[in-house]
Structures are given as structure tokens and as C-alpha cells.
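Here's the structure we're looking at; comments come further down.
Every protein chain of the complex appears in place save one, which is left out.
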Amino acid sequence: MSTATNDCFIVNGKLALPYQYFAGRAGSRFIISLRDEKKIRGLKCQKCGKVFVPPRATCETCFEDICENWVDVKNTGVVTCFTIIRYKEPHQPVDPPYILGLVKLDGADTPLAHIVKGVPLSKMKTGLKVKAVFAKKTTGGIMDIDHFQVVDDKPKFEMGYSYDELEIGMSASFTKTISETDVYLFAGISGDFNPMHMNEEFAKMTPFGTRIAHGALPQSLIAPVLGMKLPGLGTVIPEITVRFKRPTYFGDTITAIGEVVEKIEKKRWVRMELRWTNQKDELVAEGSCLAIPPMPFNK
Amino acid sequence: MKKNRNVGIIGVGQSVFSSHREEVNQPEMIHEAVLEALQHAGMTIGDVDCIVHGNMELFEMIHQPDLWHTLGTGAYGKETLRVTTGGTTGATLCCTADYLVSSGLHDVVLAIGFEKLQEGHTTGGITNMADALWARQLQTGALTGMTAAQVIEEFGEERAKKAAMKYRIIMDKHAMKNKKAHRRLGLEFDQADDLMVNSPALVGELRMIHMCSQSDGACAMIFASEEKAKQFCKQPAWIKDHITVHREESFCLFGDAPVVYSHRYAAEKLFERNGIKNPRKEIDMFEMYDPSSWWGLDWLRQFLLFEGDEHLKMVENDDITIDGSFPVNPSGGVTASNPIGATAMVRVAEAALQIMGDAGDHQVKKTVNQALASGFGGTMWTVLFLLTRNVP
Partner (left out) sequence: MNLGKYIDDAVKKYRDLPYMQFYDRTITYGDFSKKINALANALKKQGFKKGDFIHVWVQNSPETLIAYYAIIKIGAVAGPINGWWKAPEVEYLLNDSKGCGLIVEDQYLSIYNEIKDKCPNLKKIIEVSEKPADGHISFAALLAEGDNTPFESDADPEDIAFIFYTSGTTGNPKGVLLSNKNVVADANGINAALNTDENRNFLCFLPLFHVNAMLTCTSALEKGHQIILRKQFSASEFWEVVEKYKVNFWSAVPAVYQILLSDPTRQKFDLSSLEFGICGAAPLTQETMTNFQDTFGIPIVEGYGLTEGTCVSTINPMNGVRKIGSIGLALPGQEVLIVDEHGNEVPTGERGEIVIKGDNVMKGYYNKPEETAKTIIGGYLHTGDVGVKDADGYIFIVDRMKDMIIRGGENIYPKEIDNLLAGHPKISEAATVGVPDKTMGEEVKVFVVAEDDSLTEEEVIEYCKQNLASFKVPKYVEILSEDFPRSPIGKVLKKTLREWGLKGSPTKPKGPEVTVNDIFGTMESRVNPDGVKGITANYGYIITGTGGGEYTVCVSDGRVQVKEGIHSPNVTTTCSAKDWIAITLGKLDGMTAFTSGKLKVEGDMGLLGKATKFFKKYTPPAGGDPVEKGEELIVKKQILSIPQKFSTGPVMGKFLNAFKDKKILANRCPKCGRLQLPPREVCAECVVRAADWVEVGPDGVISIMDVTFYASPDPLTGESRETPYVSAHFLLDGCKGHETLWHELKPEDRDRAKKGDRVRPVWNENRIGAITDILYFELID
């Protein structure tokens, strides 16, 4: 055969693929809910209880017709799986790189594939909570949900330890240097203009030899410990006792420490031992208190 | 054909065939047929071992739809196989199901053929199927007037045209009795002359009225081993034999080429293997894949191994009507409904229904002991099935 392979050549063409896709009754209602009501709905199989989102007319395991059992699902959900698209291709809805995630909405048993935004690509991980963001301009398709936005899970307020969470031995502290300004302001706030805090000439005559801070000042440093650290936000202190051991001089750095020493089961309160020390590690004051830990709020 | 064990058809389901199935998507449409087949056989999806699925590839412009059709096909957790052989897909699906059961691999196989032509672009699909260099510019597929020209040349214009039109009207009358058929035009014989002139011509003498429709629809059939078939069904349609023949060169062999038609070849071999000497007498009815009335007419001669004008006489003497001596296409044939991936299967399904006695209003009156069903596709691909009432 006197045919050389260099007789072979390539013919270029274009394959046209015109098509129509009918969503069917179930599919249409799903899309229409997205488009008109901004609501996501699924279909539930009465037999096995599985909720399909996007909805299907048949449950594939039970082989039952489920096309009338509409249920609402929430707009929020969790990313169960994801990948990051990095290559470019004409049929993509957005430019790469972008995250394509499987989102299982609250109330649904099947995940829905969609674009996820709101978190740097490197920080993307499964388990993130997301919320649907609906498109402003609708096209009558799945892109009527524009994308799913990652939502920050941290609550604004982090409550303190509850009774059950507190353990004997847990402790926390707070440290601050008491300045002349603190003392003078405190005098103004409390009305206690006792010259031993205000008048250096007078203070020279006291056993302390110089001005000292009001006792309540260093004492108050236990408040941020109890109220913001241990037990923390939501704590109520019905009783506190303090025994002063040493004076606090202007410029002293006082550390207030609280430690859980007893759990009172009957009342679900705790008893804490309190200590105040200065920069020389000398004991400035000691005491105890009863603390009512915060109750867990309705989550 | 040597088989490990006999295979019977025990359930047939067809979705509604129409050009406007807009309220269902593909899996839902298939589901209709599957449910009906299961109900007919008295089975649940749990009784099925394997699912064979097919349609013409890319006709809906979607690849491998069997994957996302599992919701409708019930293929979840089962073995599956996909078949796509062009126009004969439906019949080849039956062959595949037959092989799977007769080999002993599976006891019960559900075969599903479907097409949702409204969603795709059929002509585009067919055009894209042919050789890129030759056939794209010119008409392709079943649309050719050459057969009509041949028949006219052999038998004279008047007789040929009358026979083709009569064939068409008989097919429509059959379709009127078939609830599932897509196109039921309600034609009457006295319209023949009018239609021969008024129906728009497509290619040569091939007119629109002669051509098959483009339909959406699905067909499902349940094949079972002899033991299971007898357990579930009181009169299964047994598969005695089937044969597949095609010839690639066929596209360039219209006209004077003295080459055996793949139809005749298939028929000869099949009848020889099964000891059928006189098919006209020994076969009780025939569901023939007739993409156009001209082809239906012409191939009647090939399948029944006639020479001369026997086939024309059969049409002229009403032998091919439901009440005739050799009913052809009591379901209305392909001119009535044509969801391509399912069409060839529907031929086997309808032949099976006739044997089982479940064809309803278009049931042939006489007892059907042996039925023939054919499938057709590109490159003159012919699949011929022989079904029997008695266990082979």
C-alpha cells in the first residue's frame, strides 16, 4: 500500500449541542420556590424519612413516589465536602479559582453542590457553617441561589463556666499597677478624701509614712477575675470577705487571684479563695467568696 | 442459538409517548415505564437483579444519562450495564438482557430504553453520527427517497404509491387502537388520494405523512429465567432466538448494488436456525421497525423472503391488518411513535404482549404462537427477534 502516513490530516469541525432540559413538576416547583419566594424546599420519603434536596420525584432506595411530600429546609447548612476549581472552562458560572462545595442544609439529608464564598481558599475546611445568598437577578435555575456564604460561628458573648464546668483547683488572676491618678479618681468616685490618701504631709505622720491607696482599690481588682474570667460572664457574687494584710503604695503592682476550693452541690454554688499579692510577692490581702456560676442560656 | 437456560419476557411497561412531555424530566419519565413493567410482572424493584439502560448517545445532548437516572430506573444498589447502538438500541438492549439471563449471571433483568427527543436535536444528532466528510452536508438517516423511487420503478407509480399510502393508513388505524401511541391521526382510506398530493414532500416521493414521528417516551421490559418466569407469569413470551446483522458500507450501497439486504440476510439465517421453512405461514404476527411507510413496504419482502410482488399483495388484500392473516404492527409501528432509544424495544415488547395476550384493544384475535420483532438502525443495522408462546 503506497500510502504514507503523511497523507493523513485533521479536519476541524464544530459539534452543535442544542438542548432543552425539562425540570419536571418536582424540579420546577423547587426552582420556582427559589426564584419567587427565596425559600429552599425538599421532598421527603414517607417510608425511610429521607429528605431530598434538591428534590427528586422518587426515593431511590424505597422506589416510592414522593413528589407531593414537600418540606421546607433552612437556608443554612454545613459544608460536608469541597474542592477548589482552578482551571478555566467556558461553561463555568464564575471565574476560577473558586470553591465548589457540597452543602447539607439544616433539615435535608442529601447535600447540594454549589459555590461557597466568604473564606480564604487556604482556610476552607469541611464542617464550616454556610448560609444561602439569593441572586438579585433570577434566571430560573439553581443559580437563583447565588452562592453559599460562610458564616462566623463565634457567639458575640462567651459566657463563663457553668457549675458543671467548674472544677476545684481552677484559678484565674488579674494584675494592675495602681497609680496616683487611680487613687485620686477613686477619692472623687467614693467621696473618701481622707488625707492619708490625699495629703503627703499628713501621710508622713501615719505609720505607713507616705500616701497609700484606698483598700477598696486593690480589692476591686478581683472583680474582673470573678466576673470575666472565673467563673466568668454571668457570675453573681452574693458574699465576699477580705482581710487586709499590707498597704498598697502608689505604684504597686497588685495581682488578684481567685481559686475554686469547694463546690456546694445543694445550691450549685462554688466557694473560692481569694488572694492579693504585690510585685514583691507579699500578701496584700486574702479572703473568700461565694460565687453563683452562670446558668447555660437557651442555645 | 445455544443457551444455558431459557429466558421469558414477563413484564412490559411503556410511558405515554408524546412530543410534549414537558412535565417530567428524564428519570421521572423512565419511572413511569418501570413502574408499569413491574406491575405487569407482579414484581417489586427488589426482585430485579440487574438493570440494562440505553438510548441514542448524545441525542439529548447529555452523556451517560444512566448515571443520573438511577432515581427513576431503580438501579440503586444493583449491577447495571449501558447499551447504545444507535437506532437499534432498544432491540440490542433486549439481546443484552437475554444474554445476561440465559448465561446464568442474573435471574431477573430489567431493560430500559428511552428517549426524550424534545430535549435534544435529533437531526443534529443523526447528522453528527455520520461520517464527518461525507454525510454532513446532505440528508442523512431515514430520510431518503431512493427506496420510494426503487419501488415505483419496479411496480409502477400508481400501484406503488397506493400501496405505500394504504400501508400508512393501516398503521394509523392500528395506532388508533393503541392508547400509548403518540400520533393517532384518525386517517381514513378515502383520504389516501388527498394525502398523496397534499402531504408535503420531504425527499423525492417520501412525504411527511409517511415518516415516523419524533417522540419522547420510555419502555421497560422484564426478562426472567425459565424458573422465575414460570413463577411470576402465567404466559411469558419466550425468547427463542435473535440475530444481529449490519453492514457499514450500506450508506453507499443504495441503488443498483446487488448486495443482500441485511434484513434478508438476518431473516434467512434466523429461519434456517429455527427450522422455519415458510415464514408467511409459520409466523403469526410481526412487529416491524418501519421508519417510513416506504421502507415498511419494501422490507416486508426482505423479511419474509419474498420475490416479486407478494408484499404488495399482502397490503392490498388487507393481510397485514390486525384481523388479517399476517398482522403487521398492531401497535401502529414506528410511524405512530418513535422515541428512538425505546422504539426498537417497543417492537419486541409489543410482540411479547401479543403472545402474552395483554395487548388490550390492539390484541390480534388469533392465538400468537410465534412472533417476529425487528429493530433497525444506521448502517442498515438489523436485529431480528423470534418469540414463542411455548417454552423453547
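Should a chain be cited, it is by its letter among A and B, assigned in written order, with residues numbered from 1 in that chain.
Convention: a contact is a pair of C-beta atoms (placed from the backbone, for glycine too) under 8 Å apart; a residue touches a chain by one contact, two chains touch by 3 or more.
Owing to the predicted nature of the structure, the values given are computational and were not obtained by experimental measurement.
Trainee: Using the touch definition up top, pick the residue from A:Q20, A:T175, A:N199 or A:T253 that touches the left-out chain.
Mentor: Hidden-chain contact among the options goes to A:Q20.
Trainee: Which of B:G145, B:P236 or B:P279 touches the chain that is not shown?
Mentor: From the options B:G145, B:P236 or B:P279, the contact with the absent chain belongs to B:G145.
Trainee: So that we can see where the missing chain sits, which residues of subunit A does it touch?
Mentor: Where subunit A meets the chain not shown: residues 1-5, 7-25, 27-28, 31-32, 91, 140-141.
Trainee: Mind pulling the subunit B residues that touch the left-out chain?
Mentor: 19-20, 22-23, 61, 121, 123-124, 132-134, 137-139, 143-146, 149-150, 183, 185, 187, 191, 194-195, 198-204, 208-209, 211, 247-249, 251-259
In the analysis below, only the chains that are shown with their structure count from here on.
Trainee: Starting from the mean Cα coordinates of subunit A and subunit B, work out the distance between those two points in Å.
Mentor: Computed from C-alpha means, the inter-chain centre distance equals 64 Å.
Trainee: Within their complex, state which residues of subunit A touch subunit B.
Mentor: Per the stated touch rule, the residues are 11, 13, 15-27, 56-58, 60-61, 63, 65.
Trainee: Okay, in this complex, where on subunit B does subunit A touch?
Mentor: Listed in rising order, the residues are 21-25, 27-28, 31, 44-45, 58, 60-62, 70-72, 74, 76-77, 116, 118-121, 124, 128, 132-133.
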